[in-house]
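Comments concern the structure below.
All protein chains but one are shown at their positions in the complex.
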Amino acid sequence: MRLHLSTWPEVETYLADRQSIILPIGSTEQHSPCGLIGTDAITAETIAGEVGTRTGTLVGPTIPVGMAHHHMAFPGSMTLRPSTLIALIRDYVVSLSSHGFRSVLFINGHGGNIPSVQSAFYEVYETLRVQQGDAAPALRLALCNWFTLPSVGALAKELYGDHEGWHATPSEVAVTWAAYPDHIKTAPLEPLDPVDPRFYDSRDFRARFPDGRMGSDPSLAKPEHGHRFIDAVSTEIVARHGAFLDGA
Amino acid sequence: MRLHLSTWPEVETYLADRQSIILPIGSTEQHSPCGLIGTDAITAETIAGEVGTRTGTLVGPTIPVGMAHHHMAFPGSMTLRPSTLIALIRDYVVSLSSHGFRSVLFINGHGGNIPSVQSAFYEVYETLRVQQGDAAPALRLALCNWFTLPSVGALAKELYGDHEGWHATPSEVAVTWAAYPDHIKTAPLEPLDPVDPRFYDSRDFRARFPDGRMGSDPSLAKPEHGHRFIDAVSTEIVARHGAFLDGA
Amino acid sequence: MRLHLSTWPEVETYLADRQSIILPIGSTEQHSPCGLIGTDAITAETIAGEVGTRTGTLVGPTIPVGMAHHHMAFPGSMTLRPSTLIALIRDYVVSLSSHGFRSVLFINGHGGNIPSVQSAFYEVYETLRVQQGDAAPALRLALCNWFTLPSVGALAKELYGDHEGWHATPSEVAVTWAAYPDHIKTAPLEPLDPVDPRFYDSRDFRARFPDGRMGSDPSLAKPEHGHRFIDAVSTEIVARHGAFLDGA
Amino acid sequence: MRLHLSTWPEVETYLADRQSIILPIGSTEQHSPCGLIGTDAITAETIAGEVGTRTGTLVGPTIPVGMAHHHMAFPGSMTLRPSTLIALIRDYVVSLSSHGFRSVLFINGHGGNIPSVQSAFYEVYETLRVQQGDAAPALRLALCNWFTLPSVGALAKELYGDHEGWHATPSEVAVTWAAYPDHIKTAPLEPLDPVDPRFYDSRDFRARFPDGRMGSDPSLAKPEHGHRFIDAVSTEIVARHGAFLDGA
Amino acid sequence: MRLHLSTWPEVETYLADRQSIILPIGSTEQHSPCGLIGTDAITAETIAGEVGTRTGTLVGPTIPVGMAHHHMAFPGSMTLRPSTLIALIRDYVVSLSSHGFRSVLFINGHGGNIPSVQSAFYEVYETLRVQQGDAAPALRLALCNWFTLPSVGALAKELYGDHEGWHATPSEVAVTWAAYPDHIKTAPLEPLDPVDPRFYDSRDFRARFPDGRMGSDPSLAKPEHGHRFIDAVSTEIVARHGAFLDGA
Partner (left out) sequence: MRLHLSTWPEVETYLADRQSIILPIGSTEQHSPCGLIGTDAITAETIAGEVGTRTGTLVGPTIPVGMAHHHMAFPGSMTLRPSTLIALIRDYVVSLSSHGFRSVLFINGHGGNIPSVQSAFYEVYETLRVQQGDAAPALRLALCNWFTLPSVGALAKELYGDHEGWHATPSEVAVTWAAYPDHIKTAPLEPLDPVDPRFYDSRDFRARFPDGRMGSDPSLAKPEHGHRFIDAVSTEIVARHGAFLDGA
């Protein structure tokens, strides 16, 4: 069930029984010469949709632009400042809370979002504590970064060996190609050298990773891999967060 | 050309020739018992996509949640505070500007967004003026509210007579049904009484408009109407903003 | 009754009977070589005073500096960022609300303020909703832009024909000359060319409108016109907003 | 020379010769049962006007509402949060600086404004330092609290002995009566007890000072005293700040 | 009793009896070639500790970095913007208030902090008033600037005559040397000229006071002076604020 494709009476009916919701969060940033700029939003939305279907949980709107400062030296990348992203998440959660939602699971497709999302959770909790004290709603906010789950690592190892890397990975690219098979891109890539995945600001990032990849070979991705990742990761998320989504 | 379905080298190539981009902005809010909660985002995205195709302009990510305080008494509605939406738009525009984009057209599906978008434009302009003086980029930021265009009013009058109303209108619902023909909803509606479209806060809104409609009969919408609206409004937007998007 | 010329017991007495207040809001910005920089504040204050007198409504302090980014390329113009103006209006409204004021009418003299004022209304409403829920006061916030009222347009057409324009209009200048007959300014003006009233940032504004006028001929203004505008517009505002100010 | 009664070419001419401006800042707050709510704005504006006339300095718009939290338990009082007042002053100063103003003298009528004004000065200085480094304009921001000047204390002692007090003082009330002789208020006042002028929040303030006075007897004020205060304090301000206003 | 050296049950026990706490606030800024950069934090912490011991009051963590814009032209100085310092103090006070602390005494070692601390007090009071109305806790927030107390002036006069000055004073340096006798610094100093202690921004400060002193001769300081200052000022603070700390 997708919030944007529902009516308010349908949401009212849903809330009578369940108080959980899934929010996909992605990013709009370069993913190498052959990965889509919307990769992180597409993967988060796709996986969130599958988890929502399997668990009967409502899925809210995808946050398409996240915290991607470090990619800003590549054309087309967009970023929110962390402070803006924190304010946005706060408003999302507060809006949902006022209707009675109590459990919110963010399914996240981008590592750069993690500090902002976690900061936002505490900004919300602390603001509610100060404003409402014991009358504050008992919110449960959780973050699931699909790309760090063991099932993803295992499958990526099987399919790509040492060429998964840290950004513009074949696993995430495969998920986007499963979702958008008409938008498979190819581009000649330089041979992979071993990389140190640490970096500082956006200039430093581009100096270290000139075409945007971080030790990955996205050309290994295939759409059929994407379906396998979607299935595996959804299974793992349901196992980990199913009780949370059921409100138990 | 959609930003999220492009790669960074494709954007680089685009920017060598054109410095314009379209950003759809919608809302996540009740649209009566038979309109979708995502109506305003769906309409903005659909029309922006059509305008982008006709003019060869890049279309960026849709802003799915806008300023919808007045709908918050209906389950499922979400809102940003104006201050958050202003910060978000600022970050979007600043991100795009740093890649060389100079003309940004927001195609908007929700009246409640207008003050925040306009405020954001001036927040950006004034911030750049103070920080960079004459070195500031010559940005051109424009807002197009598709639902107020004369072509929409004319077609709505033809199709719906006096039943267009001000919210959950058959015209916007028709556009969503054209876009999502598998999600047509029906619900029994009370007879329409004449309404005064003014209101104050969210409680006042619900007291005046108990099922969320404002003088509209969304049940008159048909998917084929939606296609006619999309065509008519895209034609008008190209006529009005085509030179802007061409950078002339 | 003016707030700044009252004592607190007088306000207490007023509040026992009425919970409405008028707040004039203007701007400090160029108005061509012969219009006063304080034009928008002077007109808003003058008209608000007249409406207050006719309806027995308390009139609060005039906001003298508004959102005037686009005039900043002319010496003497001052601007608040939209975010600052929103914070200011929030504080004004919250202050008044805590004494029991429930209906606040902003009489506005400057188009550039409109998005900020409207954004501020929703910032207040949404903040109160989140903080206080159903315990929030039932505020009614309204905006009246005197220069867009039909009575103004009609009288301007009669007096100035096609030379009213969009900024530094003879109608607003006439009101200031009625209020400050000792400060009538004259300056040689270039002949009027037809103008397109659209613009982007402050540099763009000055490039398009080199002396600050937007298609207007302020030299046509006369103090006696000002008195006619004040009378006409006050009559119209009382007709439109009298019930609001009475609390009905 | 008043900014709001000037045109932009007049300001341009002024700036060719002088880069100083005076900004009056007041408050909208209770001043006992017989002092005007606008007292602090009226006194600041009156004295600023006199200093402007004597020194030929431009006088900008009066800030009518300041930081008056501690008076909020009395009807009609209005306050900005310190953070809002700081943002407002920043925007005023930055606006003026962009036209070439370099010396800004705030003439202040309210003790509660002092921390916010001083904080704003440093907020401006530090923001400019970080953003512009050595390219930042060499701003000189100064604050003059007229009511703390020795000439005021001396004259108040002469006229009112031990009944000057700390708030709703006869000296400030006298200045307002000189400015607005048609708005002299009278009210029966309780006998004066010795007071400790310290207080905490607004509830504490009202508990300690039930009618709003702090050890003062405003009924001693006379309009002719007001003229003497205006003359004495203007003379002292010119002596202290004349070189500053001349740019020397 | 120091908060950082206590356990939560010890604080719980303390609160059953007393609701007061002392917070030292200093700065990290140049103090001439022979004064420590941490001078203001060291003095505040030392004096707060002594007052805490004498009165049995809990002493919280020292705020080590304050508002020191004007010292930023000297290496090693650090500053918070006033807006950041206000937010920090708000969070400190709100945290303590939620445990039941009601009287908070800031013992301050740096003049530049005063406006921010005072602004923060009103930001807290006004925020609580708006959010909680009559349910807001009755907080008592007080500021004690140790270096302005009469006992300090008297002893400095006795020890240093006209060489106390306004910054990097021998009195404050003596206190740091009493606290850190192993870190006594010496440096050749230029002869003292009479100074005007006024200044504008950080560039102006350094131009006026090239080695960082403001009319002071810190080389006169001796550790044994420091002990005399600590004793004298603690005695005076206990006399002034003892009842406040006792909650009476």
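For reference, chains read A, B, C, D and E in written order, and residue numbers begin at 1 within each chain.
Just so it is clear, contacts are C-beta pairs under 8 Å (C-beta built on N, C-alpha and C of every residue); 3 or more make two chains touch, one makes a residue touch a chain.
Please read these numbers as outputs of a predicted model, since none were measured by experiment.
Shown chains touched by the missing chain in the whole complex: A, B, D, E. Shown as candidates are A:27, A:151, A:176 or A:202; the residue that touches the absent chain is A:202. Touch with the chain omitted from the figure is made, among E:154, E:187, E:207 or E:243, by E:187. For chain D, the list of residues touching the undisplayed chain reads 129-131, 133. Contacts to the hidden chain, counted on chain A, fall at residues 67, 69-70, 72, 79, 81-83, 86, 112, 114-120, 122-123, 125-129, 134, 136, 138-141, 200-204.
Listed by residue number, the positions of chain B touching the unshown chain are 94, 98, 131.
Here is the rule we use: only the chains that are shown with their structure count from here on.
Path length between chain B and chain D in the touching-chain graph (shortest route): 1.
Contact with chain C and chain D alike is made by B, E. Counting the residue numbers that touch the partner chain, chain B and chain C have more than half of them in common.
Comparing chain pairs D-E and A-C, the larger number of C-beta contacts belongs to D-E.
Averaging C-alpha coordinates per chain places the centre of chain A 46 Å away from that of chain E.
Separating the centre of chain A from that of chain D, both taken as means of CA atoms, is a distance of 53 Å. Contact with two or more other chains is made by residues 72, 79, 81, 83, 98, 129, 131 of chain C. Working note: touching chain pairs come out as A-B, A-C, A-E, B-C, B-D, C-D, C-E, D-E.
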